[in-house]
Structures are given as C-alpha cells and as structure tokens.
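Here the complex is missing a single protein chain, while all its other protein chains stay put.
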Amino acid sequence: MAYELIGKDFIPPDIHGKVTGKAKFAEDFRLEGMVFCRLLTSSVPHAKISNIDYSEALAMEGVLGVLTADEVPEQSNVVEPILTNEPLYVGDPILAVAATSEAIAQNAIDSIQINYDILPFTVDPLESLYPGGPDARSDGNTMSFSRPRSIISHKWTARDFISVDENTLPMGEATETWSFGDIQSSFDSSDLILDETFVTAGNSHLCMEPRTTMANWENNKCFIYGSTQSQSAVMPGLASFLGIDIENLVYIGEFCGGGFGSKSNPYSTMAIPAFMSKKIQRPVMMRISRAEEFYIGRARPGFQGRVKLGFRSDGRMVAADLFVVQENGPYRGFDDFDAAASAISLLYQPEALRMQAVPVETNTPPRAAMRGPGENQIAAAVEPLIDKAAKQLNIDRVEIRRINAADNDAKYYSDQGPVTSAYQAECLDKGLSMWNEIKLRSGQKNGSKVRGVGVGQGFHPAGRNGYDGLIRITPDGKLHIHSGVGNLGTYSHTSTSRVAAEVLKYNWDNCVVVRGDSRKHLAWSPTQSGSNTSFTTTRQSYVAAVDALEKIKEIATLDMGGSIEDYDISGEEVFLISDPTKRIKFSTIAQRAIEIGGKYSGYDMPDDLHPITKSSVSGLAGTGLIGVSKDNLYRNGLVAGIAVGFIEIELDTETGKFEILDYLGVSDCGTVLHPKGLSTQISGGAVQGFGLAAFEKHIFDPQNGLPGNLGFLDHKPPTYLDVPSVMNTAAAEVEDPQNPVGAKGMGEPVQGCAAAALVCAISDALGGHYFNRVPITPDMIVNAVSGREQSHGPLDVNTA
Amino acid sequence: MFEKNKILEKNRSSRRAFIKGVIASGTAVSSSGYIFGSLAGCSPDQSVLGSVERLVSLNVNGQTRRVDVLPNETLAMTLRYKLGLTGTKLGCDRGECGACTLLVDGVPNYSCSTLTHSVRDKQVTSIEGLQGPNGELHPVQQAMIDELGPQCGFCTPGQIMSAVALLESNPNPSRDEARQAMSGNLCRCGAYDHYLNSVMKAAERS
Amino acid sequence: MTKKNNELGRVMFLKHSLIDRVIHWLFAICTFVLIITSFFPILGFNFSWLFIHWFSGLVLVFLVIFHSLRVIFFQQLQSMFISKSELINFVKSLLLFFKSFKSFRYRSGKYSLSSKLVHHIFTLFILITIATGLLMMIKIDSPFWDGNLYFFSEGLWGLIYTFHDIGALFLLTIVIIHVYFGIVRIRLLKSMVTGWISKDEYEKYHDENLWKPDD
Partner (left out) sequence: MSKDMMQSFELFQPDNLDDAINLLDRFRGDSWVLAGGHDTFSWFKDRAKYAPNVIDLNNIDELKGITETNRGLEIGALTSLTEIVSNPIIKSNFSLLSDAAGKVASPQIRNTGTIGGNLNQDARCWYYRYGVDCYRAGGNSCYADTPQGQNREHCLWGADRCVAVSPSDTASAMVALDALMVIRGPDGEKEVPAEDFFIGPDIDIERMTIIQSGEILARVILPTDWSGATFYFEKVSDRNTWDFSLVNVAAAMIIENNVIKDIRIVAGAVQCTPRRLSVVEQVVKGSPKNDDTASLAGQAAIRGATPLNYNHFKIPLLENLVKRAIRDA
C-alpha cells in the first residue's frame, strides 16, 4: 500500500541538537546551586560492612553530606539495591558523598574507613554448583525465575560432575525447565545428532553515555534528569524507587547516550542523587565515571551451555535439547536462557524441544537484558552447529536454514503458539545472489590468508500491544503527537508518530512530536526495548488518529449535518464527500472541539486508559481536539522479528586477525517505516554483533574477583578499523497483517545474525574448526592453527 | 584484595613506612650534610619558577573567555563546567573513546586528556563553534543530518570534529582515508558507515 | 689438639675449633647478604633481590640445622646455658656499678653472659624470620611449586610479613651490637678468626672450673 509518509526518510526533530552539541544529556543540565556527589564502591567481591567511619570526610571543607544504605529504602533482595551494606561485587555502590566539587567529594571518599568482613565469593557458576562450593550471596546461590522471583540454594552432586568428562557440561538438576513434543522419540528418529558443549562470554553494555543522573526537589516534587531508553514506561518504577506518587515525579530524559537494554527500565542508582538532594536540600549531580559504568552499567550474562540437535537426513531439525548454566551476576538478572530456547523454537521449528537451565549467582556486575538477551548468544553458539550439520549432511548452508525456516504458520515457545507473521525464507532469498557468489571463495587461499564465508540468523519477539495513543490538534492547526517513547537513538519516537499524520493526511511540516519530559503530558507507552516499538507504538499512533478522525467527522456533522460516513478528509480539512467544496479546516474543528468540550477536548476519556495517559489527557484538556485511545486492535500470537546476515572475511592464519570484506544484513521488519533508520540499525547492530562474536568478553580474576577490563580500551568494542567501511542492508518488506501499517520491530535480531555469521565465517575459513565459544579472539585462532591447546578450559567463563 | 580492608591495608603500608622510618632515621644523621648541601646548591639568583597563574584568557570558538582555571583542570572540564559548552562530551575521561574530541589549532585532540593551561595561546574549536553567525550549519553537520549520521548522538560531536579536521586538511578524502582519520572516535551504536556516508557527502558538497 | 705454643713460646688454648669458626663466618655472610637484599630495596636501591634473598635464606636454614645438630651431638650444650649464679653476679655487678662506677669483672665459662644473651637473641629472631620467611616462600615460583599468592588470606599474609620484618629489624639491631662488641673487644674477634686465645687471656676472663680448654 503506498503511503505519503511511511517508508520515506525524514529529518528527525532531535538530530539538529545532536549535530550541533545543543542536545542536553543528563550530565549537561546545570541548576542554580547544583553540587556533586560521588560513589564509594566496594573494592571486594563479597563482604559485610561491619563499620563505616566517615567523620573525617564530613569534617572536610566543602563536603555537604554522606548518604549511606541505611538512609535509603531497601529493595527486595533480588533487585539491585540503591546503596548496600553487603556489597556483592567489586564496584557495588556502598555510600555517596556530596560536596561542592567532585574533587572534594573524591578526597572525602578517600578518607573514609570501611571495615569489610570478607565473605566467600565466586565468579564461576560451576564452582558454586559443586557441593560445598562458594555461594555468591549469603542467602543462596541460584536465582529462581518463577514468580515471585527469589534466591534459592541449589547444589549439584559430585556424581553429576564426575559422570561427564572435563570438556562436557555436567547436567545436574535444572531449576528452570519447559518442553514440547516427545524429545526422546524425535532423537530416535534423527539421522544425525550433534551434542556440543559451548560457552558464550558475558560482556558489558558499554553505553557511550555513563548513567549520570541529576536530581532536585521543589515544593515536594522530585525532578530527575536521567539517561534511559524509555520515557513514560520509566515513571512507575522510578516513583517506587523514590517512594513517591507518580504525580510528584518529573522525569526529563530527552536524550539517552545508548542503553542496549541496560537502561530500558529505571535503575536503582537513579535514586541516589534524589535522596542526597532531599537530604542536603540542593540539586545534586551524580556523575558516573567509565569504571563505575562498568560496575553498575549491567551486562549480558555468560552461558556455560550444552545443546543436542537432532537432524533428519534431509536437513530438517526434529529435536533440540538445550541446557544452560547462566552466569547471572549477583541480583535478578534476566531470563536469557528462556529466550535462547524460544529462539531455537522459532528459527528452526523443531518438532520437540526441551529447555533446562540453572541461573547461578556470581560476584560480578549485575546483569540485565542486553540486545537480544539469550537469542543473540544462542545464535552465535547454535548457528555454527547448523553449518556443521549441513557439512555432514552435504546440504548447502542456506538451504538447510530454508528447510527449517519459520513461515506464517510457524509455532513458537513452550505453548507452540501462532505467529503474526514470519518471513525467514524471504530474508534468506534476499541474500541468495550474494551467497551464491561468495560461497565459491570459501577456503580460497592467498598466501597465509584464507577466505571464509558465513550466513547467520537472529530472532527476537518484535511487538507488544495494549498501550495508549494520544494526539492533539491545536487551534493553530498543528498536530501534536504526545509520544511516551524514549530517545535511545533509533528515531522510533518520530517514525512511529508519523502513522498518526498518515491517517490524518497531515503535511509532516505541520506535525510536532512531543516527547522527552513527563510534564509534556505523554501517553503510556512500552519500554523501548525488546525490538517492540515499531509494532507497538505504530498501533498507538494509529488508534489515537482514528479516534481523532472520528471526532473531526462528528464535529463536521454538528455543523454540516449527515453522518460521519458522509465525510472525508484531505489537505488538513474535512469535507462532504457529496460536495467537496464544503470544507472545514482542522484548525477550526479544533476550536469547535474546545467550545464543545466533553470527549472532544479531553474532559471525558475512555476509562480503559492507563493512569499516566489519563493524567496527560486531563493536563491537555481544553487545549484542542484530543485523539486518545487504548490500543485494542486485534493481536494474536508472537510478532516474529527475524534477521539474516551474510558475510565474507579474509583470515590471516599466521596472526589470527581477520578483515571483514563484505556484509549484508536483511531484516524481516514488515513495512519499512524509516529507510535510513533501518539501515543504520542493521549496520549498527552488525557492528555490535561483531563485537559479541570476536572482541568483547568479561575477564575476572577468580582469586580476587577483580575485573580485567574496566574501560573501553580493555573491553574492546569494535572501532572503525575493525569493521567494513561499507555495510549493505535490505529488508524482506512483507507486511505484518496484525499491524495497521504492517510494521514490526527489528532492533535486536540484526545483532544476533551478524554475530552468528561472523562465527560461522571464522570456522569456515579454518576448514570447519569449531571453537564452541564466543568471542573468538586472535589468540584462540593462533592456538588452533598451530595445533596448540587453548589456554582456557572449555567450560571457563569470565576468563582471559 | 589490596586496597580493600582499609584497617589491614593501613598496617601493611604503615609497616613498610615503619621500617623505612627506622632505617631512614639511622641514616638521617649521616646524610644531613647531603641534604643541606643540595639546598645550598639552589642558587638564589635563578628565577624561582612559580606554578601557573589561575586567571587566564582562552580563545574558544573565536571568543576570548576569561576563566579561573585550576592547574590540574582538563579542557573538557573547563568547557563543560566553566564555559557552559556542554557539547563536548565525557565518555570515558581516559582518552579511550573520542567523545571529547575537539580541535586545538585545527588538530583533533582528546580534550579530556589535555590540560586547559596547555592551550592558553591556542585556538580551541568545539562543536558549538562550527555554526555560522546566524546558525548556518557546517557542511559536515548538514551532511550528518541528511545521511542520518548519528544514532544516540553522544559520540556525534567528537565524530564531527574529527571529520571537520579531516576535510580541512584533505578536502576530498577516499572513504578509507576518512575511516583512518575518524578511527579515534568510538561509537557503541555502531553508526560507523553512516558517519562515513556523511563525511563523503560533506566532501562532495564542499 | 687444644693447647700449643705460639712462635713466641707463649701457651695458647683453642677456644673455637675450625668448624665452629667456619659456621660462624658463614652465618655472618648469610645474614649480611639477607640484610642487604631486604633493607636496601626498601631504602630505594632497586635491584633483583628476590632470588639472592631466598637462596641465602635457605643456606641460613641449612646452617641453623647443621649447627644445631652439631651442638646437640658433638658439643656441650650447657656452655650456652645461663646459670642462676651468673645472673646473681650480674645483678651484683650492676648495683656495684651504679654505686661506685667501677666495672666489676668476673670470670665466666667458655662464653660470657653477654655472649650467651647475644646468641639467644640471635637464635630467637633468626628462627622467627626463618619461619615466616619459609611461609613466604609459598608466594614465589620455584622449581618445585608455583607461587600461590592466595594460599593464605590477606590478613594472614599481613601478619607473616609483619613478624618477618620485626624479626629482621631486631636481627639488624643485634648484628650491629654484635659487630660493635666484636670490634671493641678485639680479642674476641681475634679468637673467632684464629681460634686461639693466650693463656693469660684465659686466666683473666675464664674460670677454669667452668671451662677447661682441653676437655
């Protein structure tokens, strides 16, 4: 269907601020009398604090106050505390010191005496599962994800460990499990079974903008300037951290320097400057340093896993049995293991699948969802095994993926529910011409260099529903879309808002996206995470526009009679179909709506709206024609977000270094809302995928719990010179039936497919040598080529 | 496990200091001649160089700004907290990301690793200094908008400053030359190829 | 052969046998090397001290063992015991000294009370330093084991280091005192070098029923 605005590039309203330096991130706001606070973070992996002496600090000139864990509300034991007296990882914030300058605050922190009573700690889940092994927490060593979430103690038996050799993952009793189909009979009917142990390292989100937060209280109202991916979705959680009602919270988050899942929800440390500001009665800026961002900035959990795949001779995957020991950090973390199994269920449509997992707590930075949590690691671990099967079954690597690909009748997850749409095969087809050309060069040598080619697939659910849309036409004729969407860098706040303008046939120059500040009366929206915004928020904008259109026509009938069917709109005017010369400008309609009042200008509203939307509507009441509605459109089944990556690399077997010669990323995201936005997400996701596949990993010294890679230099996110300078992107461009404009989300699968493609290509270049580990770093390649053992054990996670 | 138990750590380092003290006191008497000797050596006529003056005038974006600068103050901190120019961002404060890149006499520097006192008589150009008198965007800024260079925008000021310096010295670079010149700017969103598209577009236009 | 005439025909008695002297001087060398390789780095003279230090430490351990066995099986252990009478004499001499500032000489056995005290203090602190030193050897790589910094907890390492260093400081003090008296009473140094003492020196300082050179 041809659209005026959808599918066309536009100038996002926030890009001008980004390129001129005028954009204000959390650390750029300045308030009268603002002071600074710095954190004292734990230097030991696990301890109970028996004594804190900050008398010397308080006596220092310029120090305004110290905030300790006793002065802040305690969270449930699974949630990251605001401050703590029992640090659970090196870097856990213990207290905060406020001073007129940051240097004074740091001097004060240096003078504080802390008595740590050292407690056992661990950075290796298997060590904690071994009978008598150290527990990361004093109240248990495993996270139970069944509601309500809690910490339990779970140990395996020595027999579990001994019954397998050292290179295989022992499979003791799992604490999380589900399955479908008859797993045993499916394996019996398999012609080829692969049983592989693998490790995917954890890595930090490494957002460019550290999560600095500034807070101030005025007349019992708390103003928070923060860095989060989402806007409206943050309000309830943030208010509960502060222990206040949403009405007394103002959240300003116009810009966010990247979140990648670590800032989709509010995080407890945002409350520190708020409580400090309340205590010392001055605005407080808590600047987070890069090292502190590593500590509290969350990370992807590591997997020590084992997967058994059953294939028939024609390449069809009939059975999958996944066991994951998840290195879960010290607090709740995220159920990556569950998402990993769900990805296998969608991408390969096995007839039977079993998921078993044990999320074990470790004394390392807390974990949260990181771009494709579970889905992207499992892609990097399982896709190379698909290549292995293809080789043994003598089937083309794209063909074997097509045989197992998900289509519109695909089944998903433990309940094998339906999908709204899935065009995996179409994505594979988009890359076929490139694949057929590059696969001829697989293994081609050029001195010590050898070519490797790969194809990788990524998946992530790509849409939710049930949120509210809110738009407003003001007497000046302008259309205001009050979007509750955050600004994490995808421009989804504007691309989804253009749907409302499309429905109302607005000229985009007369539209204003209202966002970034809770005082601007924004609609209740989902978190900008889980690749959902394009699907979810287009529905919000659509239902709000439809409500406005109806009200416009109803007002027209009041002035020109008839019923709403007799009217249509064009050129920002409503007119009688029978007599197009009879037209009323939307600006006039808006003025009439104010005069009529009631539901037209926001005094009455549907009661199924979320409280946040309700307060926004009442805030806007009487200022124009209000279009507001909950998204009750039909939705049944998983919105499947799929992506496929095709890659060619040249690997130097003498140095272990490779150069990515060519990359194509294809996304099944339904109708493309914002072409350049799609291409920068696909190539940006690919860069992060290459990081996951070959550069980034957590390193902790198991003897003292120290992190080996605090900053950018040691954590090694890819730079300009590590990725190709030209990235090719494409989209399947087949509409999703359950979205008004056919759009689906796509942010996360595009990273998983690139990571998988690169891992496959490296193994291909080495003639089918499978590391069963990510990231694959030069030292591993050099060891493999020279026939040496790897320096880490096959099950080691958090290792150099 | 080192800097952790302050009490214990205190006695270990104090133990080392204790030993040094005992030995030093033993040798103090004998070496006093040496100490007095060296002081005498510092001839009175040599101008006793003092630490830098605090109040300085900086040339930032073509304006002369009088500002009180601490000796240990970095240029990024001066711009952000004293001159209100918050366009220069602090991504790591260790010279490992490039978000703080700005131009000193046209040369890209990490302003987080440059002392303000070392640029007193130099031309500093930050992201805020690129626009024309009434707001016209620099070709690189315009190209970044047209090609959708940035994603989250936090590293964009640094990227743009490197691009501006590149085009100054090499008006039509090859894509690989641009890639080399921009390589000191990290982008976690991975917008590298869009940034390069913007640089090439800006080069085309000017 | 515990008695001889020297070239001037005077009678000489053997005080220290060759082996005793060799052991003494080996002790001296080891202790000197240990002191150099421990205090000088702390003072700031940086050089590769670790290997020399623990190697000479092991030599010292061997010497201690050898000396102890020799003393237990081949020599009179009692010559090192401090008898009650000696203590009484000593106290008396102190009181006398304070009363009339006259030094009071008494004749001792083979070893004077002060030499015995010096020996015992040496023994105490050498054993402390050796004990803690051997524990610290766990931390360094050696042909037989890989250094393991985490063998003990931080706290315990701290204590081991503290006692090792206190022992070393006292050793340094005793060495200084021992060297001082060794030089001031040159006869002692001479006898430790040659092994012989003259008859009148014997009669002047030693009580024959406490120590006869020829038994």
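Lettered A, B and C in written order, each chain numbered from 1.
Assume a contact is a pair of C-beta atoms (placed from the backbone, for glycine too) under 8 Å apart; a residue touches a chain by one contact, two chains touch by 3 or more.
As the structure is a computational prediction, the values presented were derived from the model and not from experiment.
By the touch rule given at the top, the unshown chain touches A, B, C in the complete complex. Only one of the listed residues, B:Ser57, B:Asn72 or B:Ser206, touches the absent chain: B:Asn72. Interface note: of A:Asn704, A:Thr729 or A:Ser763, the residue touching the hidden chain in the full complex is A:Asn704.
Listed residues B:Val67, B:Leu115 or B:Leu137: the one in touch with the omitted chain is B:Leu115.
In the complete assembly, the contact with the undisplayed chain comes from A:Phe712, out of A:Tyr542, A:Phe586 or A:Phe712. Residue-wise, the contact with the chain that is not shown comes from A:Asp110, picked out of A:Asp53, A:Asp70 or A:Asp110.
Within the entire complex, the positions of chain A that touch the omitted partner chain are 38-39, 41, 43, 91, 102-103, 105-107, 109-110, 289, 291-292, 295, 448, 654-657, 695, 699-704, 706, 708-710, 712-714, 716, 718-722, 777-780, 782-783, 785-786, 788, 791-792, 799-800. Where chain B meets the omitted chain, the residues involved are 2-3, 12-13, 16, 38, 41-42, 46, 49-52, 70-72, 74, 93-96, 98, 101, 107-110, 112-115, 117-118, 162, 180-181, 183-184. Remark: the residues of chain C touching the chain excluded from display are 46-48, 50-51, 139, 141, 146-150, 157, 161.
Rule of thumb we're sticking to: only the chains that are shown with their structure count from here on.
Between chain A and chain B, the centres computed from C-alpha atoms are 32 Å apart.
Note: centroid distance chain B to chain C, computed from Cα atoms, is 61 Å. Shown for chain A are the residues in touch with two or more other chains, namely 118, 704.
Counting partners per residue, chain C has 154 as the residues that reach two or more other chains. Contact residues of chain C toward chain A in the complex are 149-150, 153-154.
Of all residues in chain A, those touching chain C in their complex are 118, 703-704.
Of all residues in chain A, only 9, 11-12, 14-25, 27-28, 30, 43-44, 47, 113-116, 118, 206-210, 255-258, 260, 287, 289-290, 487-491, 676-677, 679-681, 683-688, 704, 711-713, 717-721, 723-727 touch chain B in the complex they form.
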